[in-house]
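Here is the structure we will look at, set down as structure tokens.
For this depiction, one protein chain was excluded, whereas all remaining protein chains were kept in their positions.
Naming follows writing order (A and B), and every chain is counted from residue 1.
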Amino acid sequence: MAALPTMRPLGCLRSLWNAPDMIPSQITRRCLSTVYSQRPKRVPLPQGVPEQFLSQLPTRMRPENAPKPIKVFNPPPSARKACTDPVAKVTESQLETLDPKGERKALFDYRRNPRSVRPGDIVRVTFKNGDPFNGVVLSIKLRGIDTSFLLRNELTRVAVEMSVKVFNPNIQSVEIVQRAQRKIRRARLYYMRSRKHDRRSVENIANAYVRQKKAFMGAGSRK
Amino acid sequence: MIQLKTLLTCIDNSGASIVECVNVLKKKRPATIGDRIVVVVQKQRAATSEGSSGTALANKVRRGDIRHAVVVRVKKELQRADGTVVRFGDNACVLVNKSGDPIGTRMNGVVGQELRGKQWSKILSLAPVNV
């Protein structure tokens, strides 16, 4: 029909012919899709279907293929519940061997024990290899097994600071040489590092204490 | 923490008073107690105070000499195997010759015990106190 080029413009007439047909059909389709319809409810299989009809059901709906409940097993006894704080347990077992009577712990528990070492005291530490170290206690760090105290002294006019772990098995003894003379208002006496507040050498005080102790012990042994 | 340009006090009677580190030997990190370093003598000890015999000793090294030294005290805290931490008030060293023997004959001042573990027991025995 449209083979002749002169007839080509007439082709639009055909679309005109078709148009009234198309437009209403589109509108109706649109209307149908927007209408809300509820989803059909599932109709459960009737109970007790005779066995001869079961073969007509899809395999997944047959009773022998119904989902089986998974048996959940109970967990074994929990180690986590048995020991909620393993780090503390390891620390305790350490302390049992290192500090069986708890004396060391009490000696540095300055928050609770009034007789303990306190910052500002002069302390003498003797190590197992015989070396002593004297110094002013600048701070006590309470950290369980890593509890330590910081001593400061001046040896041959050179300041020396030593932080010693309280439960270090290399420590022979810790003695309080002298209590703090004034009430100390701080827990950390780092200001003593400044030149103005430096206690300088406490070696003389410690030596006097050792002499006194020796005399006392000697007197005791003579009796 | 002894590294290039660190000033150390020299605590032996070799004649040097203040030395400057110019190299840390056998190590890629800052030197600590027991490490060998190369130093330049920056300040001589006043020779007059020690008399005629002292002058001879004091002349062992001069200002500008380049010598080997062993660090004996450091400000940076050092942790030992038992958890003890030691810190000194200054950085100090002792001059040694190339074979590792101390140049001075006497030492005045406390030194660290780490020298023992690092084959410097000769210096340790010369020192009046060790910590």
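The rule we apply is simple: a residue touches a chain if its C-beta (ideal position, glycine included) is under 8 Å from a C-beta of that chain, and two chains touch if they have at least 3 such contacts.
Everything that follows uses one rule, which is that contacts and distances are computed from a predicted model.
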| item | value |
| --- | --- |
| Hidden chain of the complex, named as in its UniProt record, picked from "E3 UFM1-protein ligase 1 homolog", "Large ribosomal subunit protein uL3m", "Mitochondrial import inner membrane translocase subunit" or "Elongator complex protein 5" | "Large ribosomal subunit protein uL3m" |
| Left-out chain, listing which of the shown chains it touches | A, B |
| Contact residue for the chain not shown (choose from A:145, A:159 or A:189) | A:145 |
| Where the missing chain touches subunit B, by residue | 81-83 |
| For subunit A, residues in touch with the removed chain | 70-80, 82-83, 85-87, 89-91, 93-94, 97-98, 128, 144-146, 165, 167-170 |
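Here, only the chains that are shown with their structure count from here on.
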| item | value |
| --- | --- |
| Approximate Å spacing (C-alpha centroids) for the pair subunit A, subunit B | 45 |
| Residues of subunit A touching subunit B in the complex | 131, 133, 146, 148, 154-165, 168-170 |
| Sites on subunit B touched by subunit A in the complex | 73, 77, 82-90, 92, 108-110, 128-129, 131 |
